[in-house]
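Everything below concerns the one structure shown next.
Of the protein chains in this complex, all but one are displayed in their positions.
== chain A ==
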């Protein structure tokens, strides 16, 4: 396509959620020519749905609080495949990043002394697990993600960031050396396709929870960055690790924050029993999310579920009283009324574990640089490619993310990527330009859709993919069911490759966007399925009936899935923090 327009930037940030906007803010201040490209207006990004808060040792609730305790919780929460250098960086830099947000105007809730309000969240402890429950999650009522995202957008306006809103990134453009030198993008409003040239391309595209049929994720969470990276031949790490949030509203999938349990709510089964006391005698309802989700499924499988079909449990909040609910959890009261038709001040909310977060993603270092292991397993840097936020696997979340750590991840590593890219640009970046065949390669799949003249419809194939993932790769997994899932996905790949885009128009064609998204869902789903099948142990969110135990001898490792041969290999976990002693793997109990 020789008549295609090209736009040139020093850095292009794909994704306008928390991590993309934080990266953009850093770069906007640098005066470099940068742009944020987002398929939705930035404040419609999924960060807006985060509720409970941002976990960080700012020592407000407890003046003695220590970021090392937070780091300990994070490493333990990740079931010890958290990279300890990355967790160290996030937890120690965190307070600076949170105070910056406050200075930018984020309307945090407050304690009487005027400091930021912090609430207890799951998996939090004082004194390296020995000092009882901590309260470390900084909150703006139960709308922290909304407050954070709007604050970041507002400060990008203040700093004159360039936005390409309602633009969709189709695929990465690589030069002859394999460096990433930009992307192909589609302006949704006009249908124009543009070649974006950039010295740094940042994937801040968030998660991909829409690979499951039951998810707390927004409809836009289709793993676009992961799909682009896999198609370009780059690996993903720990992609089998999917968090099922204990409290998605039964039937609707809408999230109910862990902050409900932080404020004193608890789960009950059909007998009214507070069953988490049996599974996690110390932390109870505030154990790690993987632990709580599994316990709920056990209750349901053992016949103690609630409702006509015994297929959910209840979250009890009425004992907190209307005043606390309205002050601390007003958004939850609203969501419960809308989607569960209950007033939580009167009745409990029906809830069920629901796909929530992708711990895996593009492997990166703490600067956001994408990593690709070479043939000998040594890390090499992918020139020009960066990732941060949920799309990245840096890895601070390991096999199970702690509540409140995702928002911290976004701002700490968004900021770090921005700072690193600014320095790199100042030192000078010079890659080969892409030639026409490179650009054609990146246009290939969109051309395929545009030329399709018959075949199956997009919504049906998408639903089938989601049902396959739900059936075979849920809270509990086992070999035969996963084998079946992998087979079904291979068939789906064939069928999606021949599927039909019925609407070929240009102006705001959402059918075309959904077609392109479906390709990405498939990439993420298949990578998840093959990785889950190959990791023969149970760790964190990956729980197998056939391999019920953690296997530190063979699997105290990251998994690396390479798309070209669809094979899984292993990568070492970092156990070398710079300023604290290594947290050695222990049996994980709450």
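Just so we're on the same page, contacts are C-beta pairs under 8 Å (C-beta built on N, C-alpha and C of every residue); 3 or more make two chains touch, one makes a residue touch a chain; residues count from 1.
Here is the rule we use: contacts and distances are computed from a predicted model.
Not shown: a single chain whose UniProt protein name, out of "Sugar ABC transporter permease", "Succinate dehydrogenase iron-sulfur subunit", "Allophanate hydrolase" or "Cupredoxin domain-containing protein", is "Succinate dehydrogenase iron-sulfur subunit". Of the listed residues A:22, A:143 or A:558, the one in contact with the hidden chain in the full complex is A:143. When the whole complex is considered, the residue among A:34, A:92 or A:109 that touches the unshown chain is A:109. For the options A:157, A:176, A:301 or A:435, the residue in contact with the chain missing from this view is A:157. Interface note for the absent chain: among A:239, A:371, A:458 or A:556, the touching residue is A:458.
The chain not shown here is touched by just one of A:12, A:40, A:226 or A:434, and that residue is A:40.
The missing chain lies against chain A, touching residues 40-41, 43-46, 48-49, 58, 95, 98-99, 102-105, 107-116, 140, 143, 146-147, 150-151, 154-155, 157-158, 189, 218-220, 254-255, 331, 334-335, 338-339, 457-460, 501-503, 505-511.
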